[in-house]
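Written out below as structure tokens is the structure these notes cover.
One protein chain omitted, others in place.
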Amino acid sequence: MAIFTTKDTKVLVQGITGRDGAFHTKGMMEYGTKVVAGVTPGKGGQEVAGVPVFDTVAQAASKTGADTSVIFVPAAFCMDAMMESCNAGIKLIVCITEGVPANDMLRVISYVKRNELRIIGPNCPGMISTPGVKLGILPGNIGKPGKVGVISRSGTLTYEVVDALTREGMGQSSCIGVGGDTFIGTNFIDCLEAFQADEETDSVVLIGEIGGSDEEMAAEYVKREMKKPVVAFVSGRTAPKGVRMGHAGAIISGSSGTAESKIEALEAAGIPVAESPSQIPGMLKEKLQ
Amino acid sequence: MAIFTTKDTKVLVQGITGRDGAFHTKGMMEYGTKVVAGVTPGKGGQEVAGVPVFDTVAQAASKTGADTSVIFVPAAFCMDAMMESCNAGIKLIVCITEGVPANDMLRVISYVKRNELRIIGPNCPGMISTPGVKLGILPGNIGKPGKVGVISRSGTLTYEVVDALTREGMGQSSCIGVGGDTFIGTNFIDCLEAFQADEETDSVVLIGEIGGSDEEMAAEYVKREMKKPVVAFVSGRTAPKGVRMGHAGAIISGSSGTAESKIEALEAAGIPVAESPSQIPGMLKEKLQ
Amino acid sequence: MKLDEHYGKRLLAKYGVPVPDGWVATNPQEVHDITERLGQPVVVKAQVLVGGRGKAGGVKMAKNAAEAEQAATEILGMDIKGLKVEKVLVEKAIDIKDEYYLGLIHDRAAKKITVIFSTEGGVEIEQVAAKTPEKVIKVQVGIHSGMRPFIVRRLAYESGLDGEAGKGLAKFCSSLFAAFVGEDATLAEINPLVRLGSGEFVAADSKFLIDDNALFRNPKFATVAEAAEKGTDEWEAKQSGLSYVGLDGDIGCVVNGAGLAMATMDMVKRAGGAPANFLDIGGSSNPAKVVKAMEIIGRNKKIKAILFNIFGGITRCDDVAKGLVEALGKVKVKLPIVIRLSGTNAKEGREIIGKTNLITAETIDEAMQQVVKAAG
Partner (left out) sequence: MKLDEHYGKRLLAKYGVPVPDGWVATNPQEVHDITERLGQPVVVKAQVLVGGRGKAGGVKMAKNAAEAEQAATEILGMDIKGLKVEKVLVEKAIDIKDEYYLGLIHDRAAKKITVIFSTEGGVEIEQVAAKTPEKVIKVQVGIHSGMRPFIVRRLAYESGLDGEAGKGLAKFCSSLFAAFVGEDATLAEINPLVRLGSGEFVAADSKFLIDDNALFRNPKFATVAEAAEKGTDEWEAKQSGLSYVGLDGDIGCVVNGAGLAMATMDMVKRAGGAPANFLDIGGSSNPAKVVKAMEIIGRNKKIKAILFNIFGGITRCDDVAKGLVEALGKVKVKLPIVIRLSGTNAKEGREIIGKTNLITAETIDEAMQQVVKAAG
């Protein structure tokens, strides 16, 4: 067990009766996750994979003690689903759904009072804490228990890195995909703080990509606060710059956002940046010595 | 110095150029408070009692380092004034103004993220931490430095109690009037927590009145958490019940709200309830032995 | 301030909340005419700002205009809990399928608006809450985020409504919330909320409390408030910045600050007396306020003695003393007056009083004993 979860984490799945919700509910349970309830309005009383379905999160939480929600509902309904979980006292939301409007996330973030609730995502693969808790769609079979924490804005690239670590005998404590949208509930720094505090983690791999300034801010945080070794990977060195429209973005983010800016900031903070996922285990071993 | 303030508290006054703002700015400074700035839109560049006036809180805070705001602006503009202070990074707001619409306070409370900012009031006399910090309109000449914390929903009744304490040689650490409106920023429990943690406070006087359930909740809190002696006074035993309209209030507050309910709850929590302010010092001395 | 059923329903209609067709009347002939215009049958309902009018006989069904006129004759002028019925609402009778309870209220402890729903409508909801709390569903609503779909889903599913009813309830709740926020209500209660045979949700009653602090942006209510209160002592006091509530006792009280005024009443009672009023002259030092206070109190013939209890903070004791002396010059008062001055400029105040034949007291307890003695 590592960050944001415990071995007693009890999960409800919003949108459990949908195709993806049902499929990944089974996947989470196969990994050992305690999925105790599902929620689909109007389908209360049904069962999916032996899990009871409720009409509302409040009913599901009060009947089963669920404290965590994994969300698979369509994008148009995600704002309401997240607010519903917050209102019902859920402590951790993992929103897998892709395509949630940015304004809806702003509304959710404004609705949720600080410290009451953590949201991971949306548009993310979720997280795995080895062994036994999988929240979302990360494949459960490529990792193994260990002491490396993995944080990523990307999905498949995370699998690639986890696979490389596992092949080199470096197991993971928690792997977390924070999502790539403009507004996400949990960012790199939140995860770094948690890994810094987590006794079962001895080092961290940070997988960034172009856009925004999360990597730059994470670099600053690592330099200032982090005692454990961190190794990074940044994708998008060859990505086209795109035809930029408007200038406001440059004003609020300055020069950050490019792969060069991110790599420079990370290296300046003493974080080695790999050029291929296969280099990561070696770099991490070197830092751990 | 006691709760919510330090000897370095730097104060700006919103509405400093108004009659009440200017008058009480002088009163606060006479008490020793560091009033470093005033704010009145359109009057930037003026001075009131030697204090520079700015157009915006952000300008005032960045130029003077003010971290606390005392608000005297008319009720219709209080919501905006509070949001402005919050946005400018002010840490403590004391809103003296009476007559702020309840919905405006709901909007302010929703705007302010938890832990970022404390609001005292509105419709309150403010607070005094002896010696040297007065925020608001409490008369500075009736108290004296000491170890009793005073929390009250009322103004003049607080003076009465402080006067009684001072006459009996019992000085005060902080006296705080939380205000009587439906929605207030800081309630009894917030103050009790702070007094419990404050090394310069050895006992607390709690002055309640009819309406709401703050006294009942405070009683529960004292019973559960409070290690320091607490004595209470509740006004409104003879107040007319009024012609109640609608039933929703009874549903959300149950039987609480009457003087009887409050006195019963306080006494059940081991808190003696005085029948006259003059009894309070004696009761407190007894508890302190 | 309270809004009567009729005015509340007019507000609801403005926000798209369905209400029955209806008109207000002040005499039986009007009721007759309205009934013919609406088409029969109708309900004739007393418009009073107090609950329990149904039990008191203030609501009557009528099959036709003659019956309605007769009902109005019985209801108009009726006394309900001390209030005289001066208006009735005549409404077209509706086809009631189910009766629910729906309320929105400012929830002090939660610092939110709370919505309350129950399928047990048309009855006293406190009793439902006491006996079968699981039948009263409460959910908090953020003022900014509003009546989100999940909130209504909770109300509907947790109380066992079917999907169709849930949709109707959602629409009704959204409109009611818009009215609540838009009109700065502190309470909006629909009991019963009626589901018609057609499936539509209709507000069969309405109770509104409007935030007095928000009247500056809702000036339309000011005239209503004035019409309801004008001419009363309470209203006259308010015009002069005083807060006054008449009571049954014989000791008049003049105090600065609401908390101290309440405490003063409590202590009068404790000392064996009976307070005749609550009167808060507020925080400022305007002698004119004291004059007005003496005028209002002077009218109450029950009063046997008057107590001034002033703790000077912002209020200056010498200003109060001056006002009192001025008032005694204008308003002839033969009753004994006990005055206790403490705090800011108390000495100066006492000097002014010393030149009169008023009874002065140093402490609050001493003042109580003197005024109770003087009234006895």
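All chains are identified by letter, namely A, B and C, in their written order; residue positions are counted from 1 within each chain.
One rule holds in what follows: contacts are C-beta pairs under 8 Å (C-beta built on N, C-alpha and C of every residue); 3 or more make two chains touch, one makes a residue touch a chain.
None of these values were measured; they are calculated from a predicted model.
Looking at the complex as a whole, the chain kept out of the display touches A, B, C.
Residue A:Gly99 is the one among A:Gly32, A:Gly65 or A:Gly99 that touches the chain missing from this view.
Between the chain not shown and the residues C:Thr26, C:Ser145, C:Ser240 or C:Asn286, the one that touches is C:Ser145. Summary of contacts with the chain left out: across A:Val53, A:Ile142 or A:Met283, the touching residue is A:Ile142. Mapped onto chain A, the footprint of the missing chain covers residues 75-76, 99-104, 106-107, 109-110, 125, 137-139, 141-142, 152-160, 163, 180-183, 207, 209-210, 212-214, 217, 233, 235-240, 243-253, 259, 275-278.
What chain C contributes to its contact with the hidden chain is residues 144-145.
Contact between chain B and the absent chain runs through residues 41-42, 44, 55-59, 80-81, 83-84, 87, 107, 110-111.
The rule is short, and it goes like this: only the chains that are shown with their structure count from here on.
Taking the mean of all protein C-alpha atoms as the reference point, the chain centroid lying nearest to it belongs to B. For the pair chain B and chain C, the distance between mean C-alpha positions equals 27 Å.
Averaging Cα coordinates per chain places chain A and chain B 42 Å apart. Residues of chain B found to touch two or more other chains are 110. In chain C, 142, 144 are the positions where the chain touches two or more neighbouring chains simultaneously.
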